[in-house]
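With one protein chain held back, the other chains of the complex are shown just where they sit.
Just so it is clear, A and B label the chains in written order, and each chain counts residues from 1 on its own.
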Amino acid sequence: MSAGLLAVHALLADYGALLDLGRYDEWLRLFAAECRYAVMPRENYDQGLPAALILCDNRGMLEDRIMALREANKYNIHIDRHLIGLPRITGARPAEIEIEPPFAVYQTDQEGETRLFATGLYRDRLNAAGERLLIAEKLVLLDTAAVPTLLATPL
Amino acid sequence: MSAGLLAVHALLADYGALLDLGRYDEWLRLFAAECRYAVMPRENYDQGLPAALILCDNRGMLEDRIMALREANKYNIHIDRHLIGLPRITGARPAEIEIEPPFAVYQTDQEGETRLFATGLYRDRLNAAGERLLIAEKLVLLDTAAVPTLLATPL
Partner (left out) sequence: MSAGLLAVHALLADYGALLDLGRYDEWLRLFAAECRYAVMPRENYDQGLPAALILCDNRGMLEDRIMALREANKYNIHIDRHLIGLPRITGARPAEIEIEPPFAVYQTDQEGETRLFATGLYRDRLNAAGERLLIAEKLVLLDTAAVPTLLATPL
């Protein structure tokens, strides 16, 4: 398990760093061929309400989404900074690891002012069958209520 | 030591996650049968002033405290989010590890607005004698001055 935990740490580090660098193609490659990515308010999730802010049920949808974000970001120039905490391991099977790391995302605007953008929890199901860990499912549970700029920021 | 460090990471991840999920019974089980939990301003600690904001000298007191917090939280509904940093190892003996991880805690109110609540440093003495790591002593040193809602938030 210890090699596994280090691989998980490395994956989370890559996840946040590639988003913050805007290297979305590499970020997409962290996901498995069959994957799911959803963003929803934690409150909805806790109450069993299915309404997601973003829901990509397969990789094609996720790729389309990223293309749209890129376009949108031309008009909302900012720098993101992800801080992802140590992940709680909630499940471990031979070919799959489930983790729940907390996160905080900061945004810096063009004037160089930095603000807390959102906090929340990831619920990740990782595919450990191949040579490297891949994200099979990522559920982003937001503490912070959605804000207008949300759609331009992958979380 | 490397297995030890990963176990420390896992314990810290559980510590923050269980608090944020409000699963206090499981959180309590991270503590050893004989334990101590104290919250104090870092300034007091640095100056040798013993005055603690919270001081639970044994497990029974900590359990009582958690019961009280639960009651209080009915009237102060919010979501906590702990981000606990990589721990500095300050002592390692066969049956005991001492660590000092930094932390930031965010709170989100019912309107979905998220604010920084407090930052500080944990001083933890971990019991490594048994099958799994347990917290023998946790000293929460707060950078941030106490705020009214403090008592409703385990740190």
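What we mean here is this: a contact is a pair of C-beta atoms (placed from the backbone, for glycine too) under 8 Å apart; a residue touches a chain by one contact, two chains touch by 3 or more.
Since the structure is predicted, the reported quantities are computational estimates derived from the model, not experimental observations.
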Task: Sole residue of A:A52, A:L116 or A:A145 that reaches the chain not shown, by the stated touch rule - done: A:L116
Task: From B:L5, B:L21, B:L69 or B:A128, residue that would touch the chain that is not displayed - done: B:L5
Task: Contact residue for the chain not shown (choose from A:C56, A:I89 or A:A104) - done: A:A104
TODO: Over the whole complex, note the residues of chain B touching the chain we left out.
DONE: 2, 5-6, 9, 41-43, 83, 85-89, 100-104, 116, 118-121, 143-146
Task: chain A residues touching the omitted chain (full complex) - done: 2-3, 6, 9-10, 12-14, 16-17, 20, 79, 81-84, 86, 104, 106, 108, 111-116
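In the analysis below, only the chains that are shown with their structure count from here on.
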TODO: Could you grab the centroid distance between chain A and chain B? Build each centroid from C-alpha atoms only and quote it in angstrom.
DONE: 26
